[in-house]
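One protein chain is absent from this view; the other protein chains keep their places.
Chain nomenclature is as follows: A, B and C, assigned in order of appearance, with residue numbering initiated at 1 for each chain independently.
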Amino acid sequence: MVGALNTYVTPSGFWNPILWLIAFLISLLLAYIIWSRGEKSYKKETEQVKPFFAGNVIESKERAHVRAHNIYWGFVEALRPYYMALKRIHTGDVNDYVAWFIGVTSFMLIIYFLWGVKP
Amino acid sequence: MMYVLLALYIIAAPFIVGALGILYGMVLKGIDRKLTARMQGRVGPPLRQPFYDVLKLLEKECIIPENAVKWLFNAAPLIALAASITTLLYLPIGPFPPLFSGNGDLIVILYLLEVPCLAILAGGFAAGSPYSTVGSQREMVLMISCEFPLAAAIIALAWKYSSIYPGLKAFSLTTFVNNPIWNNVGVLGFIGVGILLIVMLALSTSGLGRLPFDIAEAGTEISGGMLVEYTGRNLGILYINDAVRVVVFATLINAMFFPYKLSPLIANYVALPLAASLTIDFLFYLFKVFLIAFVTVTLMRVAFPRYRVDDVVKFYWGIAGLATLAALILIVMDTFFGW
Amino acid sequence: MSWEEIISEYKPVKQRPRRIWVNVPKEEVYDVIRKLREAGFEHLSAISVTDWLNEGVFEVTYHLWSYSIKTLLTVKTKIPRDDPVIKSVVPIYGMSAWIHERELHEMFGVVFEGNPDLSPLFLEDWDGPPPFRKDFNWRDYVREKFYSKERERDKAYWEVWLK
Partner (left out) sequence: MVETEKKVMARKLGRLVRAVWIFNWFNSCGCTELLPVVSSRYDMERFGLIIVDNPKHADCLIITGYQTIKSIKRVVRIYNQMPDPKVVMALGSCPITGGMYWDSYNTIKRLSDYIPVHMYVPGCPPRPEAVFQAVGLLVEHVRKLKEEVSRK
């Protein structure tokens, strides 16, 4: 059992997963102790369990679901010039992408042969 | 026999650190609310108010919404609080080294800082209410945007240590504490580390979800965001978790940037027994944590309105990101050219 | 076809430098408004109805504003009170007209043909006659609906009313 308790050491960092797990479970126990002192009951089938929708009624579970299509609005809005440039590059036909692929790899190869670390 | 002691130590450690985190976190929350009120010309609640809040929340009914995933909905606050307390185990508390000093480094802390956000986010999605889903989506964007500068700042400092002290472990907090960063950087490095400090302070405001960046629990817009469906004791645990995270972030910044002790200064005037110097250092640590929490939470809360989602991303990926890269370049120039 | 010619045949009345009223018969009001829209009156600021009880007529007024011409043109038309039906202007002005017509339908009972959805706007599950009509006696309505004779606390109201 003790063998598992040794810490994994790497040149820059070290970590002991088993100890971490034990500590996490014990803190979970501490949190559970505080949690269990609270009130458990609630009125099950009444209006109380309906999701909060500013007083209105949500007809069905599907209506309560919010699609995530605009989740990245924040990013697109903030980095608009970058995304616009990206959009221009993505023309959609494959040979453009293949051309990009060949171009980049050849560029990398040239750099590698000039200054690359010899094996 | 040794294993019994070890086992006892492992079991007792989370309780000690948990007690410290929860009690001091709540006291800090009380002070924060009182200072915010005083800064707005109000009288403000008594300092014991957070304790009253939690006691009341534990008495309320704990509603589980109808289309919620029951087990995840209840487990999320517990996991969040457990992760926050576990993070404290790896952080140096004042004069004492971290309780698990040999077993976890900055990378573990970096991940443990994210686990509470992820847990509450999963709880928000599990609640199945439109407001909490939108709140969780916003929290995802917030987490993604502030991961990049946080990781960059920590790696910049760790790289600095690895280049100055090749023998020591770069990512271990004990190296951070034993040789403070400000002493062994040149002029450029000093500016770089200063920038990193400001970025870390800004990050802790968004990590705690406090006012300029509380888009995930935006009160007026999505009425409570991820925490909409939480009531009663679940909300109480989230309240405590929020308090503990203030202590966690402040201790991390204190360990990384201000690991100084008060007792050596006093020691050369009056001889100090070990116990006295330890208590002085511990009180000095508590004061530093209060100062950091005051700057990151209270000042920001009083001075700034809430940002929009894209402003937050623009700030963290734009300004904070570039600042961290600039700081990294300054530190690199400092180590290589020794200016 | 400038807007002056469109309304010239209906004897426009110039109230003030930028206020012009014109009375248009019920049949031609839809075409006049459509032509005015093309002539530059893009903004439908309001539709209102006045209830002339003794003449037995509803007067529907369209308040049109133009950003370029900078004039408020009020097109008025009369419809009979007993079967108040008129062609809806939603195809011309879209949603702004829809909201106004929905409210007028609820408050006066005017039927707008061609309006996509005339559901009640303010008065949910309203059982009385349209309340803005002049012949609607709202005191009696309130008395029946909210105050009952038997209840102890409502006695004071009834004494006031019966006196």
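As a convention for this text, contacts are C-beta pairs under 8 Å (C-beta built on N, C-alpha and C of every residue); 3 or more make two chains touch, one makes a residue touch a chain.
Note that the structure is a prediction, hence the values are computed from the model and not measured.
J.: Where does the absent chain make contact, in terms of the chains shown?
T.: The undisplayed chain, in the complete complex, is in contact with A, B, C.
J.: Could you tell me which of B:Ile22, B:Ile63 or B:Leu328 touches the chain that is not displayed?
T.: B:Ile63
J.: What residues on chain B make contact with the chain left out of this view?
T.: 33, 37, 40-46, 49, 52-53, 55-56, 58-63, 131, 219-220, 223-224, 227-232, 235
J.: Take the complete complex as the reference. Which residues in chain C touch the chain that isn't displayed?
T.: Spelled out for chain C, the touching residues are 122-126, 128, 131, 138-139, 141-142, 145-147, 157.
J.: Using the touch rule from the top, list residues of chain A that touch the missing partner.
T.: Residues of chain A in contact with the hidden chain: 42-43, 46-48, 50, 52, 54-57.
By our rule, only the chains that are shown with their structure count from here on.
J.: State, to the nearest whole Å, the distance from the C-alpha centre of chain A to the C-alpha centre of chain C.
T.: 55
J.: Could you state the distance in Å from the CA-based centre of chain A to that of chain B?
T.: Roughly 20 Å separates the two chain centres.
J.: Would you please write down the residue numbers of chain B that are in contact with two or more other chains?
T.: none
J.: Name, in rising order, each residue of chain B that touches chain A in their complex.
T.: Listed in rising order, the residues are 3, 10-11, 13-15, 18, 57-67, 77-79, 81-83, 85-86, 89, 100, 102-108, 127-134, 137-138, 140-141, 144-145, 158, 162, 169-172, 223-224, 228-229, 231-234, 236-237, 240, 309-314, 317-318.
J.: Within their complex, state which residues of chain A touch chain B.
T.: So the residues of chain A in touch with chain B come to 2, 7, 12-16, 19-20, 22-28, 30-32, 34-35, 37-43, 48-54, 58, 61, 64-66, 68, 71-75, 77-79.
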